[in-house]
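Here is subunit A:
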Amino acid sequence: MRILITSILFILLTPIAGGLLAGVDRVISARMQKRVGPSILQPFYDVLKLFQKENVVVNVSQNLYVFSFLFFTIFTGVLFFIGGDILLTVFSSTLAGIFFILGGYSTHSPYSFLGSERELISMVSDEPMVILMAIGMYMVTQSFLIRDIIAFNQPIIYYLPGVFIGYLFVLTIKMKKSPFDLSMSHHAHQEIVSGITTEFSGKSLALIEIAHWYENIFLLGTVFLFFAPKPILGVMMSLIIYLVEIFIDNTNARVKWQWLFKSSWFVALCAGAVNIFVLFINQS
Partner candidate 1 sequence: MSHISKIILKSLFSKPSTAMYPIKKREYYPNTRGAIENDIKSCIFCGICVKKCPTKGLEVLRDQKQWSIDRCRCISCGACVTACPKKCLTMENTYSAPSTEKKVDRYIQPEDKVQ
Partner candidate 2 sequence: MLEKQITEEIEIDKLFSRCAELKFCGYRLVQIGCTRTVSGVEINYSFDNNFQFLNLRISCEKDQTVPSIQSVYECAFIYENEIAELFGITITDMKINFNGLLYKAAVSTPFGETAAETKAVR
């Protein structure tokens, strides 16, 4: 019963929180650029407008992919917030990402093709670190279940500072922030136009947008995990990390995929793997 209520609450509340966070992002970015910027509710207006827009579908499978992307993103979030298995969330979020990529490939436009290719590279780049995080959490708490991880007596960050740093790095990739916004962007300054989303419009674009809200909340949730036993600190930290991501977004040029790939594996190795290794030595 509790699980059901949590799931429903998550499904209903997340778009509100996610949309607001996106609005905060827009406003703060604008202020950093010495502009006034849009209203904080702008992301909601955008999505609602997209629903009113005529739908141009390039092919049928496209919508199926978008729907699957949204479904698995929500599923990931639900799994996470009801305290399920962390490996399973990693797996299902990857699955969601794959549907998104397939959606991009399915449109046969060169821009979305290249965008999908780059998204794939981003995924390959951030995956090792994400898995290291799951392993690290297991090594500290002896459980893959998120509810056990939360119930652990101490903030996990004490044991996993390196993993945390490495995870922050890939968070920038996952949130598609500059310098790692290679695969898509809705502001017009990309050599591949809107990347994966180039061929999506109207309702399907709105669904993608909403899926990203869910994704962001899930990602901030994982940041929270590192501080779980101290909920206030945890929420504070996730919000601060979000602001840091906006800051990074505004202070960097977009890098090329080779650099993205190399740097993320490098960080995963240096910060993440070393941290895990130290843990391993201590425990044995």
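The rule is short, and it goes like this: contacts are C-beta pairs under 8 Å (C-beta built on N, C-alpha and C of every residue); 3 or more make two chains touch, one makes a residue touch a chain; residues count from 1.
Selection criteria: all candidates are chains of the complex that A comes from, given by their letters.
Since the model is a prediction, treat every value here as computed from it, not as a measurement.
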### Task
Tell me which of 1 or 2 touches subunit A in this complex.
1
### Message
Which residues of subunit A touch candidate 1 once you look at their complex with the stated criterion?
### Response
28, 30-37, 247, 250-252
